[in-house]
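A protein chain is absent from this complex, but the other protein chains hold their places.
Chain IDs A, B and C follow the sequence of writing; residue 1 opens each chain.
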Amino acid sequence: MSRLIVRRLVVSLAVLWLVSLLVFVVTLLLPGDPARAILGQQATPERIAALQQQLQLDAPVWERYLDWLGGVLTGDLGFSTSTQGSVNSLLGDRIVASLVLLIAAAVISTAVGLVLGTWTAMRRGRPVDHTVSGISLVIAALPEFVIGVGLIILLSTTVFRIFPSVTLTRPGAPVWSEPGQLVLPVLTLVLVVTPYITRMMRATMSEVLDSGYVEMARLKGLPERTVIVRHAFPHAIGPVAQVIALQLAWLAGGVVVVEFLFRYPGIGQALIDAVNKRDVEVVQAVTLLIAAVYIVVNLLADIVGILTNPKVAAR
Amino acid sequence: GTTAATAAPTGAPRRGGTLRVGITGGGSSDTLDPHSPVSSPDIARTLNLYEPLLFRDHDYQLEMLVAKSVTASPDAKTWTAVLRDGIRFHDGRPVTPADVVASFRRITDPKDPKTGAASLGMLAEVVPVGENAVEFRLSEPSATFDDYLGQYPLGIVPADFDIKKPIGTGPFRASTFTPGLQSEFVRNEHYWRPGEPYLDKLVLIDFAADDARINALLSSQVDAVDQVPLALIDVLGSDPRMRILTSETGTWLPFTMRVDRPPFDDVRVREAMRLIVDREQMINQVLSGQGRLGNDLYAPFDPDYASELPQRKQDIAKARRLLAEAGKADLTVELVTAPVQAGAVEAAQVFQQQAKAAGVTVELKKVDTTTFYGDDYLSWDFAQDFWYTRNYLPQVAQCALPDSPYNETHFNDPEFLDLVGRASSTMDAGVRSELLKKAQRIEYERGGYIIWGFANQVDAHQVYVAGLAPSRTGLPLSGYQFRKAWLG
Amino acid sequence: MTAVEAVEIVDTPDVPIRQPGLFRRAWALPTAKIGTALTAVVVLVAVLGPWLGPVITGYGTTDFAGKPFQHDGIAGTDGIGRDVFTRFLAGGSTLLLYAVLATAIGIVLGAAIGMFAGYSGGRLDSVVMRGNDVLLSLPQLVFALLAIAMIGPQGWLLVTVIGVTHAPRIARVARQATVAVVSNEYIRAAEMYAVPRWRILVGEVLPNITGPLMVELGLRLTYSIGYVASLSFLGLGIQPPSADWGLMINENRIALIVQPWGVLLPVLAIAVLTVGTNLITDSLASAAARKEAR
Partner (left out) sequence: MSLEVTDLRVSTSDGSPVLHGVSYAIAPGEILALVGESGSGKTTAGLAALGHFRRGLVPVGGAVTVGDTDILALAEPERRALRGRTVAYIPQDPALSLNPSLRIGRQIAEVLEAHGMADDGRVTEVLEEVGLPSDEAYQRRYPHQLSGGQQQRVGIAMAFACRPSVVVLDEPTTGLDVTTQALVLRTIGTLTAEHRVAALYITHDLAVVAQIADRVAVMREGRVVETGTTREVLGHPTHAYTRELLDAVPSLDGVAPAGQAGAPVLAAKDISVSYGDVTVLRDVALTVATGECLMLLGESGSGKTTLSQCLSGLAAHYTGSVELDGVPLPPSTRQRTAAQLRDVQYVFQSPFSSLNPRKTIAQSVELPLTRLTTMDKARRRERVAEMLDRVRLGSALADRLPEQLSGGERQRAAIARALVTTPRVLVCDEVTSALDVSVQATVLDVLNDLRRDLGMAIVFVTHNIALAREIADRIAVLLDGGIAECGPVDDVLSRPSHRYTRELLANTPKL
């Protein structure tokens, strides 16, 4: 089993490396000159020239890739052309902020999703089931910015004025120092993600509940709790983990829109800014980060799958 | 505080308190550099941390700041600035001529020229004179050099200036700064204006998105915001908790036609274009009426503004005729637009619509701001741009001379050059006025700009904020100068 | 008689014809009917809108109906005083077209890759699928963001980027389904009768993975709509002066408080549409699932 996991690990690393290559190449294709991008209207030829060689935009590509990769491996994400500072210092707090957003959303929606899913699976065909399924189906369909705008109208500016619609934390202070501001962004993401988990959990759980061994467990006279907890749940976890992983991965990317909408100081906002400013190394860093999140969560999901499957685990 | 205080505070200013201001734009490239502000937050920071020798007041008159006087020699080739007595930097050190010299050396450093350098082309050298004066020696005469000196990116900083210790003579001292997010300032105890500033603390907050900024105001997360989207003026105005601050300005959003390339190398085509525009409609649709008519001339606050020239109006018939004569009936042009300023893209769309009437097909090419100011900036055939208020000659220096940094219309007219050249070297106001009016007539007839109007600056603040006044500079929120602001 | 019918079928033995099973089973479910109804409504608006608009309101999409963000007219005016209702009616077609095209590209590419990998198996399979993983790990929106920054907001680019980024996700599903199918003995049989590879893929495999493919189709369509809208919302999608729902939301959300229609109409349209397609997808999914259960 451990061999299997190790192999999976190696593959992930390989993938990650290829991704880094891809990201680097893609971002190189970004047109426009960072120097110009920074100076904006004040871009006089002299100033551009000065800035360009200051940014060493003239080294050969492969050299820049190796430098960059070496940096990334040693935890140095490079130099932000627009802040004139290290990418680390630019992204440091933002990464934390985004992670807070992600983890909060992930934890809440996973918990809610699993519980709702199991609950409805056990009440298949009953009204509660139909209501929950219906609602989740509807929400699942809405693009995140639609949900976001909706929530702002409802809870922040127009109908009620309960929660702040934008995040304004003073520098240094962590985003959670004013929890009120986290509510809407987190809520939006939760609403986007939960339906999928719920639906998947319901589907797999229903399948498992119909399986021979669950019926057998009942025929052995086991109490319903034991049947669900010991016999059904473990089998549902494996497949659902995959979906959760996919959703988290989606979050990592989808956070862009939400952060833009709520002015949340995370990597998503940084990305949009960086793309506009042609701040190549920041774009690379953020894209790579998001990709890494995806790869890691999938790795975890697979490991969960491996562990919950004795056929493999026993090896 | 969300407490529904709906009456504006009156009486003597109260000291103390923190003012939180939401400002449009900004991003990871924000800077505290006194000499190369780019985004609005940059400008706001510059204006509160640093002061140039002299600058424009709210009525767009020159006002002495670090200097107490700036005077020219008869030949207009030497200008002398005498420093204000007892003026000090944030750290308490007195401002010396050496500091002024150093500041200008930093600005005009050939290896890394700063924003202000562009308009100081004629500046040969700066030399200290005695204890409290400096002399500006020019390569060619300039009658309005004081005007050039009165720009916000020309702040005076100590000789040993270090961006990590951003020190100036401005009303506020920097305390914290996070690019793209926000910056905090505290009162400068050594400020030379007695009693000012009133605030203990000033917080400037970047906002990438308009709605986020407005929502922040509505949910009382900030006390004042610049650039109220025109759509929201009525709402905010009708909200008892809010006050609108409207200023007439000389800010303009021109369409720029390259006079050296077809189709606009034909003056008839240029005039046709100018006749196509329905200026009232522009102001109504783009600015919701918040603006004043333009007559294809800039610098409306200049004493020598050519107000005698007849106001151009939409005249489709004539436009068609001119185009026909130029052999350009049913002309098709590509208009490059970008969100360089609120209203830009909208203006482009309105123009496109108006042009249909004259049988001119306008194809919009919308690019992002970076691309717009990218490699092709200044070489688009037909595009847009955005300028703050300036007086005539400084504006000409920026955009109308062959060697101007931003001659986007590639305007290069011998007669015009001659007039401007003579005007800049004449100290006699009367004569100069004559020359300038002639020059403006030339631009009015053959220039490459379509200047359809001057946008009002509309900002908003919570009712309990006092001391903010309308400003003609075009800079929002009383020119981003918060030294007079106080909280009731 | 029956023999004759047999001929009709035999005529085109390898085309993936007649899986009425899936659709009929799906149609039996209420979700399918509701979903189709919702989708139909929006599609109708989107398709007929461009013509109806001027007729109903008397304004073109770029005519000025009044001052900005006023309430005159059916749904008031937008940021530069154009008639919101006209633009709303006109604003669906592009979005819909782009979404459909993108989905088509994604399905074709994805199915091809997935089926090929799944049928070939072995090393080829794992190589292709690793490559797939690499693409998968790049978030779609970010990808689109970069591409657009590179080439600029062009319609064809939107379609291609979204379609291409769908492909690996669809390929994954297609492969899984294919692997399941390929283990069946009727594939051995086909091989035994020396049926060429591509005919096996098209004739034997494809008809048996339509279930999951249909589900993917619906799912991706829903997503595509979301993405096109989101990109326009970020200002990177369909460009002015075109009337487009996503763009309208972006242009008008600033006036949400003053003149909500400019946002509400398109938001509702998009919501109804996506909910509709999603309901259809769901019905297909459960229909396909029942099939499995049998």
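Annotations for the structure displayed:
Going forward, a residue touches a chain if its C-beta (ideal position, glycine included) is under 8 Å from a C-beta of that chain, and two chains touch if they have at least 3 such contacts.
Being a predicted model, the structure only gives us computed values, none of them experimental.
With respect to the full assembly, the chain omitted from this view is in touch with A, C.
The residue touching the chain not shown here, chosen from A:Val23, A:Leu90, A:Val190 or A:Ala217, is A:Ala217. Of the candidate positions C:Pro50, C:Gly66, C:Gly155 or C:Pro207, contact with the hidden chain is made by C:Pro207. One chain is missing from the display, and on subunit C it is touched by residues 2-3, 5-7, 9-11, 13, 16, 19, 21, 183-186, 188-195, 204, 207-208, 294.
Where subunit A meets the chain that is not shown, the touching residues are 210-213, 215-223, 226, 230-231, 234-235, 308-311, 314.
The criterion applied here is as follows: only the chains that are shown with their structure count from here on.
The touch graph of the protein chains shown is complete. Taking the mean of each chain's C-alpha atoms, the chain closest to the overall C-alpha centroid is A.
Subunit B and subunit C have Cα centroids separated by 47 Å.
Subunit A and subunit C have CA centres that are 23 Å apart.
If you average the Cα atoms of subunit A and of subunit B, the two centres end up 42 Å apart. Residue positions of subunit B touching 2 or more other chains, listed in rising order: 368, 371.
Counting partner chains per residue, subunit A has residues 31, 152, 157, 260, 272, 276, 278 touching two or more of them. Of all residues in subunit A, only 11, 14-16, 18-19, 22-23, 26-27, 29-31, 137-138, 140-146, 149-150, 152-153, 157-158, 203, 249-250, 252-254, 256-257, 260, 271-272, 275-276, 278, 283, 286-287, 290-291, 294-295, 298 touch subunit C in the complex they form. Interface residues of subunit C facing subunit A in the complex, by the touch rule stated above, are 31, 130, 133-134, 136-142, 145-146, 149-150, 222, 225-227, 229-230, 233-234, 249, 253, 256-257, 260, 263, 267, 270-271, 274-275, 277-279, 282, 289. Those residues of subunit C that touch subunit B in the shared complex are 62-64, 67-69, 79-81, 149, 152-153, 235, 239-241, 253-259.
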